[in-house]
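One protein chain is absent from this view; the other protein chains keep their places.
Every chain is named by a letter (A and B) in the order it is written, and numbering of its residues begins at 1.
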Amino acid sequence: MPLLKPEMSAEVAAALAEGRPVVALESTIITHGMPYPANLETAIAVEDTIRANGAVPATIAVIGGKLHAGLDRDTLAALAADKSAVKASGRDLAAVMTRGGTAGTTVSATMRIAELAGIPVFATGGVGGVHRGAEESFDISADLTELGRTGTAVVCAGVKSILDIPKTLEFLETQRVPVIAYGTDAFPAFFTRDSGEKADHRLDSAEEIARAIVSHHALGSGTGLLIANPIPEEAALDPAFINATIADALAEAEERGVTRKDVTPFLLARINELSEGRSLKANIALVMNNAAFAAKIAVAIRALAPSVLASGR
Amino acid sequence: MPLLKPEMSAEVAAALAEGRPVVALESTIITHGMPYPANLETAIAVEDTIRANGAVPATIAVIGGKLHAGLDRDTLAALAADKSAVKASGRDLAAVMTRGGTAGTTVSATMRIAELAGIPVFATGGVGGVHRGAEESFDISADLTELGRTGTAVVCAGVKSILDIPKTLEFLETQRVPVIAYGTDAFPAFFTRDSGEKADHRLDSAEEIARAIVSHHALGSGTGLLIANPIPEEAALDPAFINATIADALAEAEERGVTRKDVTPFLLARINELSEGRSLKANIALVMNNAAFAAKIAVAIRALAPSVLASGR
Partner (left out) sequence: MPLLKPEMSAEVAAALAEGRPVVALESTIITHGMPYPANLETAIAVEDTIRANGAVPATIAVIGGKLHAGLDRDTLAALAADKSAVKASGRDLAAVMTRGGTAGTTVSATMRIAELAGIPVFATGGVGGVHRGAEESFDISADLTELGRTGTAVVCAGVKSILDIPKTLEFLETQRVPVIAYGTDAFPAFFTRDSGEKADHRLDSAEEIARAIVSHHALGSGTGLLIANPIPEEAALDPAFINATIADALAEAEERGVTRKDVTPFLLARINELSEGRSLKANIALVMNNAAFAAKIAVAIRALAPSVLASGR
């Protein structure tokens, strides 16, 4: 069966046709991550950061049942204001398409659509992971298994410590996904630069990471890569503060009987309240940072690919 | 290496060659699910239901070391009477073929052979799942991972509540498998219409489900779909009765020291005894219901595919 080609903005279609660097972006941060109009302002700022670093942004979403890679300004504005938009992971896409619905795409859905569009680099805030208590609940994000099946390089600031980070790293190992930290030996924890866990590999430039991505694909394992880019020092939250806040929010969730799919949104909302908005500010800073770095990687891949491939034959 | 083409009955070969709708059927229900001759009578009735709904049945099995998709009446009768037939999951097929053996095929083996034959829709009773206690035993059916790797749409009545249904649904999410319920918001529990868990998506016609299947394949995730079709109201067992019976059977298994691979057959046999045959009757009713609905989906896919695909290009 022939695969779908997503609808593309003129900017993205031209870049892909001409072999210029493109960076995919997810859209649940727009539809479910921030209030209007902060969501639209951030989305535009993130896209502009990618352009400023030499690549073309391809914001990915489902609009009226169609897959899109690259949204023109009017479509982006409409999505940011659309209260009917749902949140779709990769396995939700077919049902949303069947209903003709509009959806923000999670990491797994964005990876899938980026692959269909032919975009190998994707910037986001953080990826889903193994939930605390997953040894009993079996609650493990499909983002991790999509990384085990789809060859996209995902640039993120690590994994939020509301998740179980050691188990998430073990699961990524079992899924055969390379985890490469940029400029640090530590695996970062979204709001902070150090989760207390080590990253498997450290590389210190976009050019080296581009070479690792190209080499990895030439190995044929079929997995993506997780590129962990720590939040900028000046934007990072104090680890003691954020860990205490997360502990408080977890205790509160337990007390109030919040369970299953309600836990993560509850924790994120409480953390934002308890931090008086500092967590949202940190979130925006790290997304901007990831977008800029992903653009540099996409540029480096385009520069490198012919010689790397030649050496590999 | 070239892939195997299963031996086909004349009826199945003609239907596939002419692009007419075909529905795959598993055969452990014949070799291990029911006594002779009830197994043969049911198998014939299920096939006839598929024909009555406009599709061609392809009962799948291993006969004398060869894969078959579509059994003529004599072969079906011989399989139903063959006490030497083993039960083969997907990973058992090569060893059974090497020994020249005959086997009923589980969900995972049937999906694999249906894929080799080019049959995208498969009707069964229920699929395997995550076993109760799997957090300690790691006992998780390969049916779920085959759904994560093979693009067949499996029409079933959900998952038996002798399994751990919440963990099964979490595992299917991690495996990236769409779970779509037909005409209900609830995920069904085989003998009953509502497991207490919600299905991720509800669609209300065979035509919509056909569109979701075709759209899903065009996304290239490589997974199958689980189409949950609840047991007909009039055939459903009383939830209080069946849950108490399952609890009794579980307690008995524990008491008698039944462990590991012996637990499921023990539970099913006990449930049938304790229900005085009502569970077998319900089982037949739901398989007939799934066969009829799978035929309607297969018909709808053939009708839809050209236009859906056209819109996706």
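Quick notes on this structure:
Simple rule for what comes next: a contact is a pair of C-beta atoms (placed from the backbone, for glycine too) under 8 Å apart; a residue touches a chain by one contact, two chains touch by 3 or more.
Quick caveat: nothing in here was measured; it's all calculated off a predicted structure.
The missing chain, though absent from the display, is touched by one residue of A:158, A:178 or A:230; that residue is A:178.
Within the complete assembly, A:135 is the residue of A:48, A:72 or A:135 that touches the hidden chain. Touch with the chain that is not drawn comes from one residue among B:42, B:108 or B:221, which is B:108. Touch with the chain omitted from the figure is made, among B:75, B:145, B:184 or B:272, by B:145.
Within the complete assembly, A:220 is the residue of A:64, A:220, A:257 or A:277 that touches the hidden chain. Mapped onto subunit A, contacts with the missing chain fall at residues 130, 134-135, 148, 166-167, 170-171, 173-180, 200-201, 203, 208, 211-223, 225, 309, 312-313.
For subunit B, the residues in touch with the chain missing from this view are 1-5, 89-95, 97-98, 108, 112, 115-116, 135-142, 144-146, 149.
Basically, only the chains that are shown with their structure count from here on.
If each chain is reduced to the centroid of its CA atoms, subunit A and subunit B end up 36 Å from each other.
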